[in-house]
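Apart from one protein chain that is not included, each protein chain of the complex appears where it belongs.
Labels A and B are assigned to the chains in the order they are written; within every chain, residues are numbered from 1.
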Amino acid sequence: MATMVSTRPVIQKGAGGGPGMPGPNGNGSKRGPFREPDSRANRYRIGMWVGLASIAMMFTSLSSAYIVRSGTAADWVPLRIPRVMFLSTALILISSVTIEVARRKLKQGFTERYSRYLLLTGILGVAFLGAQIISWRQLASQGIYVATHPHSSFFYLLTGAHGVHIAGGLLALGVLWLRSRRKSGNSPGFAATRQATADAVSIYWHFMDGLWIYLFLLLILWR
Amino acid sequence: MAEHQEDVHEVHRHPAPTGFIRKYIFSIDHKVIGIQYIMLALAAVIVGMIMSLLMRLNLSWPGTSWPILETLFPTGAPGGVMTPEFYLSLVTMHGTIMVFFVLTTAPQGGFGNYFLPIQIGAEDMAFPYLNMLSFWVTLVGFIVILLAIFVEGNQSLGEAFTALGPSFAGGSGTVGPIGGWTGYAPLSTLGKIAGPGQGAGMNLWVISIAIFCVGSLLGALNFITTLLNMRTKGMSLMRMPLTCWAWFTTAVLALLSFPVLLGGGILMLLDRIAGTSFFIPSGLYVSGLLSGTNPNFPLHTGGSPILWQHLFWFFGHPEVYIAILPGMGATSHILATFARKPVFGYRAMVFAIFAIGLLGFFVWGHHMFISGMSPYSAIAFSVLTLSIGVPSAVKTFNWLGTLWGARIRFTTAMLFAIGFVSLFVAGGITGLILGQSSLDLPMHDTYIVPAHFHLVMGVASIFGMFAALYFWFPKMFGRFMNETIGRIHFWITFIGVYTIFVPMHIMGIVGMPRRYSSFTEYRFLDSLHPLVVLVSVAAIVTITVQLLFYFNVFWSIFKGKKVTNDNPWEATTLEWTTATPPPHDNFAGVLPVVYHGPYEFAVPGAPKDYIMQTDTTAEVPSGNGHNGKH
Partner (left out) sequence: MGRVLAVIIWIITLLSVLLFVSGKWWFPEGISSHAPALDRQFMITIVVVGIAFAAAQIGLGWTVWKYRDTGASADRAIYTHGSNRLEVLWTVITAVVFITLGLMGQSVWASLRLNDAPPGSYTVEVVAQQFQWNFHYAGKDNKFGRTDPKFIDDGSLNFIGLDANDATGADDSVISSLVIPVGRPVELRLRSKDVIHNFWVPQLRFKQDLVPGMEIKVHFTANKIGKYELACAELCGQLHFKMRSYMLVLPEQDVQALQQMPQEQFQARMAELLNQYQLPTY
């Protein structure tokens, strides 16, 4: 037990002001600088990544159910993806561009353009949901519903779950946009927080875009 | 940089709330929310204990008429004698309520919410409104599952629910679904034709669990962000108390496992309500009906019951580590405090917590060895499962190392922490049996399984909560819990739980199957009756003594001995530097600065036998004792 200490005092003098006085970095941390706290604004970005991890896990579990189910039984009848879904894919891709532009404009200080691009993104998002609903109705008119066969079940489920999350994102965009119309506050940290929340919502939006591409390809290619 | 400084040292934005509603009901203060979670757990555990008591009565004295049951549940217990479905619904609801609304709320949402921010030197959680939302969502989930009791137990309410759809048919006389807390498909997806309680009760069960998932995910998000973003100056990760490491890892486990349950739950709900066939195979013949030939039994094709098991247990296994890790953190913390010694092997403890968390994601198949899944994967799961015993053993050795050479003060909190170590070993060690695929052949679904998981979850984890409550009660309420009553509570509970659960191992070896409402049908079980009665008597005594605990808690909140010193236990971490109870922003506007690690006890040459983390005057030796690292 060479590293066990007996009760003999073993106080060592550090790079401090002598025995009894704390060193410039305090005691107990003679190796390395004092840990400074993280900025308040960062929590929105961190929180968003953390939240996205959980959303990713849910869609992972649904994807794995999709893959397993496609292999288990003979009743798998892949349906033809409605053409309008190619439109919705284009819409959401463009909306990712517009929100990224919005975010960068804010960073550069162009708050008016930030607000306009937010609005544009929101409109594109609503259009995306509209296109999704149209595709659902097209399937329904062919007699394909949730329970018709497993591929259609997953189709409705995956697009529906994604759509719910887009709706949530639209809500956040709406809040951001309304805030952007108000006069800037001048409390300390306001600008940093505003940038951080804009960053967080755009991270979310990009993730939803990427998720859509993934789901779209999954539904088309894994049959 | 100037902006960064202002950004960081911004005075806490929210003024302290006034008014009863903002202070105690819809509060964004993590301390209030923590207490709300603890109160929810205290309520839920009463429901769960009553259910287990009824189960024990039925098993030990079968055929006995219990008048109160006849009054409350005339359909489920005609003449006061429980029907088998009534018993099974008790099993299901007991498991669900205890695992979700007790073990996944109090240790994390309760104590974690209250003390994580304070222990890292923050004013509140990162997202206080989200925190409030997560509690209320959880509470709604609890109300929904309690609703299942009434919808199934009451004829007219059950019939009213049928208006929502055929899968919502209730009123079967049970207290909820009968498929166990694991809800295996297709029993859980076929509706009432598969059994009483499987109509409305099962739908409400799935909906309640889905709501709970959301509440839990919101909470996990908050914990992780808070810990990463809001540690005060000087609070590096390796200076955090082990409680914080435990809460952090638990939150990561919750973040990654609950969404899978949510996904599975949505699939199950669709199978029940929308006629899909995720988990329901073709060609079923249930209650005289062939799939697709009757409106009560629509056509299903091609689903996989094993898929549900995979999704459920992918969540279910990390869930049990979610239940135990906070207790481990609290035990390490409390052992060090009352042993007056640093935690032995702090770094190893951190790695062990990580290892348990990480490995916990790769072993879910050990619940499914004989499910019909690939026998090759069973081998992989089995070897991984046995390896997860290694970090658990390491933690046990380190707890013993913490007590070695100590100067132990036997407060009630300490008694429960020591009890945790004893019970965790007892429960965990039988994992070595159940984790081996070969041995699972005789042991699956016998009583050795509940023996194992009750000792770790239903006792060790609970002891962690008891220890935490006795320990932190003075800081939370400004009064001590009564130590004499606390000791009586400890002794009877400690001896009681061993008497309840050790015989269950023997029952499992003889072959007593799980989820049997009666053991009278099989001769090979006859010899176990004396043990069954012993277990029930011990359960009755142990449950009764918890009444003393409840009395102690609520009486002490108002009449307990007042705390005169902000640090009555002479502990070292940040919660003991602040007022009792802490003010709304925890540190009265001045965030602490941390200079030392969390467990600097018995430092040679220091004036007292403990050095608080914020102490600027003391010197702690580097090198020896710290293994050169701190």
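Side notes on the structure shown:
Rule of thumb we're sticking to: a contact is a pair of C-beta atoms (placed from the backbone, for glycine too) under 8 Å apart; a residue touches a chain by one contact, two chains touch by 3 or more.
Since the model is a prediction, treat every value here as computed from it, not as a measurement.
Interface note for the absent chain: among B:I21, B:V390 or B:L547, the touching residue is B:V390. For the options B:I418, B:A460 or B:I500, the residue in contact with the chain missing from this view is B:I418.
The hidden chain makes contact, of the residues B:L157, B:L187 or B:V541, with B:L187.
Within the complete assembly, B:I509 is the residue of B:I509, B:V533 or B:I557 that touches the hidden chain.
Considering the whole complex, the residue from B:F494, B:F549 or B:W569 that touches the absent chain is B:F494.
Taking the complete complex into account, residues 83-85, 88, 178-180, 184, 186-187, 190, 194-196, 281-288, 290-291, 302-306, 339-348, 370-372, 375-376, 378-379, 382-383, 385-387, 389-390, 393-394, 396-398, 400-401, 403-410, 415, 418, 421-422, 425-426, 429-430, 432-433, 435-442, 444-446, 491, 494-495, 498, 502-503, 505-507, 509-511, 513-519, 521-524, 526-528, 531, 599, 601-604, 609, 625-627 of chain B touch the chain not shown.
Heads up, the rule we're going with is that only the chains that are shown with their structure count from here on.
If you average the Cα atoms of chain A and of chain B, the two centres end up 29 Å apart. Those residues of chain B that touch chain A in the shared complex are 3-4, 6-8, 10, 126-127, 217, 220-222, 224-226, 228-236, 239, 255-260, 262-264, 266-267, 270, 274-278, 281-282, 298, 301-304, 307, 310-311, 314, 591, 593, 595-597, 600, 604-605, 616-625, 627, 630. Those residues of chain A lying in contact with chain B across their complex are 3-5, 7-12, 14, 16, 19-20, 22, 26-31, 34-43, 46-47, 50-51, 53-55, 57-62, 64-65, 68-69, 72-76, 146-147, 149-150, 153, 157, 161, 188-189, 191-192.
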